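The complex is shown incomplete by one protein chain, all other protein chains being positioned as in the whole.
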Amino acid sequence: MSPDPSIPCKHTVDCRVESIACVAVETFLLTLRAPSIVKAARPGQFVNLSVPRCGEILWRRPFSIHQVDNESGTFSVLFNVVGRGSQALNRVQLGDSLNCLGPLGNRFQIPPGTDELIIVAGGLGIAPFYFLLQDWAQEPFQKIIFYGVASNDRFCRLDDFSRLCSSLHLTTDDGSQGEKGTVIDSLRRHLCIKSERNRFLLTCGPTSMLRAVQRLGAEFQLSGAVSVENRMACGFGACMGCPVKLKNPGAPHKPYALACKDGPVFSLTEIVIDE
Amino acid sequence: MSPDPSIPCKHTVDCRVESIACVAVETFLLTLRAPSIVKAARPGQFVNLSVPRCGEILWRRPFSIHQVDNESGTFSVLFNVVGRGSQALNRVQLGDSLNCLGPLGNRFQIPPGTDELIIVAGGLGIAPFYFLLQDWAQEPFQKIIFYGVASNDRFCRLDDFSRLCSSLHLTTDDGSQGEKGTVIDSLRRHLCIKSERNRFLLTCGPTSMLRAVQRLGAEFQLSGAVSVENRMACGFGACMGCPVKLKNPGAPHKPYALACKDGPVFSLTEIVIDE
Amino acid sequence: MNEIAIRIGSVEFANPIMVASGTFGYAEEFDGLVDFREIGAVVTKTVTLEPRPGNAPPRIYETAAGMLNSIGLPNVGVKDFIDQKMPFLRTLQSRIVVNVAGVTAKDYVAVVACLDSVPGIDAFELNYSCPNVKQGGMSFSSNAQIAEAVTASVRKETKKPLIAKLTPNVTSISDIGRAVEQGGADALSAINTLVGMAVDVRTRKPRLSTITGGLSGPAIKPIALAKVYELCKSVSIPVVAIGGIMNLHDALEFFMVGAIAVQVGTANFMNPGCAAEITRDLRCYCQQQDLNLSDLIGSLEVDG
Partner (left out) sequence: MNEIAIRIGSVEFANPIMVASGTFGYAEEFDGLVDFREIGAVVTKTVTLEPRPGNAPPRIYETAAGMLNSIGLPNVGVKDFIDQKMPFLRTLQSRIVVNVAGVTAKDYVAVVACLDSVPGIDAFELNYSCPNVKQGGMSFSSNAQIAEAVTASVRKETKKPLIAKLTPNVTSISDIGRAVEQGGADALSAINTLVGMAVDVRTRKPRLSTITGGLSGPAIKPIALAKVYELCKSVSIPVVAIGGIMNLHDALEFFMVGAIAVQVGTANFMNPGCAAEITRDLRCYCQQQDLNLSDLIGSLEVDG
């Protein structure tokens, strides 16, 4: 997928922290004011945020654009505290300024004629889909979400998601809410129910889940797209640090695409997903 | 000066931030709870504080013990925001925990028979003298302070200092308060007034000032002590990074003392002060 | 006016702030993120004779104040470079320095020969940190004789300035520097990355597919400064400094030890406008201090 020329240019901008809220265990919703980013952003894109005041941390940290509010010119990211960068982010205060590079990457695109959109999200893989559902709220097709986490205290914004979709299937590893098991079991059961609808899969989450979704897609001959989260130094194609292996490269010396520039969204059948 | 064996042992301890207040331009009074440090501390000693949450900053930062409160088990440091470390310190919040290594170094000692103690401080060089004056509040001798800063908004705790001394001579580079000029001019005028008193000089501040005090001491044949602020990696004699040149070394292969262990307080005539 | 222009061989650069090879792509990706007019020279991603796919992932890892990379010089090859990348580069007002590498001496000669007559190229930088050492290539970077010979061969192909980029992973960088000066280089650039490594303790695997990679960023600045200082004392051609430069302050340190110009590398990833900012800050600094760049270069004061 090549970048869409209609997407306005990436740029760097200092954003004011408008709010930061804990929405689940170790999970925060950070809202930044950045009208220029909001205007340009499309679902599936991400921003690369400077981690405040922490010299040792060199790189920015990439986060999916989770939600935008055109009126207030703000956007939000949903993040997990997993390491140094996200810990530092978690300590920002209202009114602080964060430097943001974005919007980056390509966007989710749904083929014309789709009448059942199936979203498969594991953990924070749910992040980009809120923006997507916001944007496509008026689209008439079915929107089915399969959303799995480790345990019930990890689910984010279930009310909001349930309002934006036709049905929401929850799974937890420990059975503390929804079905016990993985989204994959739940998804497989759904796919086994024959349907005349034109189904299209969208998925984001842990690598092992993405691989399973890719296999299910192949098994059921469904097309779809996957959003990957490779380690990134620059986020805009400068370092060549984020290769994604292509199944059928255009040329032998071009076996890779770049997650940040050619992605993060790739056709489900296009790439090799490995650890 | 060899370390006083009566001083209890240095140790590391996590201290709770009890308060942080701006007391002059870019100058903060940070109060930490650490009963074990308070108990052990003597005037002239310092602590080596871990700079919070800033990976790139490797070293601790040394600060004079400015004030102690035995009752609450707290001590304070007075610091200027000059670089990365002090900027980070300035962002600590009430209740945060800072790791403190101390008390470190030797102490101010005043020869018996002294009946006029002259304190000469430039800028934040005033810091250690509050603790000293607290500790010696009951001593009957004259305590005269010469305290110089760049401009009046840089003076710290003038009310408190004036209560603890016999007279307080202020100078500013720009004449915005006290005399216009340096402490050295003011001090020289004082020393020129003949006196029967046994005068003893104590000084701390910028190197150029220390050198001038050293020269004045020689000129007027006064003894005294100087507290130095060398760059320090460890603060307890482990790295050998903080040498101070001795005027009359005990042995040819021992031309240096260590500021952190043998100092920070040295006899005014003992060391070579250079940039 | 305070002068900050410099000259390497016959070519003048409007300012001494360049961007380092492999950290600025072929400039396209920075369109809109930086004011190209403020960049003295764009040094391209390394170009090789044949296209190269680059290394398998993972290719990058973040370390304390630094990063490791084993990108593996992916590039479209010299032919496609001319067709696909030069048109955009030619539109820029910066000088264009094409960074060249090869597995054999002949490769370097062939690439430079292909490029010499292409309009818009101002100079060449020879990347002597050959990535293929293990596959039988020679180690151009760590053997003075070979480095001299390659430089001399390439010298015959072009009158344009040749900048030889040196690796710090050697006992004596000045030996290599003197050799390539002898071989006819117009300038040296240093340093390329230091060999480094990191391990994922959980999986017990190396963090990079190639096990070891190249360390860059602020962590290596002190090493770069020592190497550049050593080179500046040892050769009489200009030295272009690279290594951990993030701001004007860093650049000034390198000018003071004797560098004629600097390249901004890893910093471009975090702050794509970095090089242009440094140029603006340098201009301000020279104005405030009423200095020319030449007053700064080599101005280190050493006792005794």
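Read from first to last, the chains carry the letters A, B and C; within each, the first residue is number 1.
As a convention for this text, a contact is a pair of C-beta atoms (placed from the backbone, for glycine too) under 8 Å apart; a residue touches a chain by one contact, two chains touch by 3 or more.
Quantities reported herein were computed from a predicted structural model and do not represent experimental measurements.
Enquirer: Tell me which residue among C:Val111, C:Leu126 or C:Ile220 touches the hidden chain in the full complex.
Expert: C:Ile220
Enquirer: List the residues of chain C that touch the chain left out of this view.
Expert: Counting only chain C, the missing chain is touched by 63-66, 68, 142, 169-171, 194-199, 201, 203-206, 209, 211-212, 215, 217-223, 225-227, 229, 244, 249, 252-253, 256-257, 299-303.
Enquirer: Please output the residues of chain B touching the missing chain, sorted low to high.
Expert: 9-12, 50, 55-60, 101, 230-234, 236-245, 251-256, 261
Throughout what follows, only the chains that are shown with their structure count from here on.
Enquirer: On a CA-centroid basis, which chain has its centre farthest from chain B's?
Expert: Computed centres place A farthest from chain B.
Enquirer: Could you give the separation in Å between the centres of chain A and chain B, each centre being the mean of its C-alpha atoms?
Expert: Each chain's C-alpha centroid was found; their separation is 55 Å.
Enquirer: Provide the C-alpha centroid distance between chain A and chain C, rounded to the nearest whole angstrom.
Expert: The computed centroid separation for chain A versus chain C comes out at 36 Å.
Enquirer: How many angstrom lie between the centres of chain B and chain C, each centre taken as the mean Cα position?
Expert: That pair's centroid distance is 47 Å.
Enquirer: Where in chain A do residues touch two or more of the other chains?
Expert: Each of 55-57 in chain A touches at least two other chains.
Enquirer: Do you know which chain C residues sit against two or more other chains?
Expert: 64-65, 218
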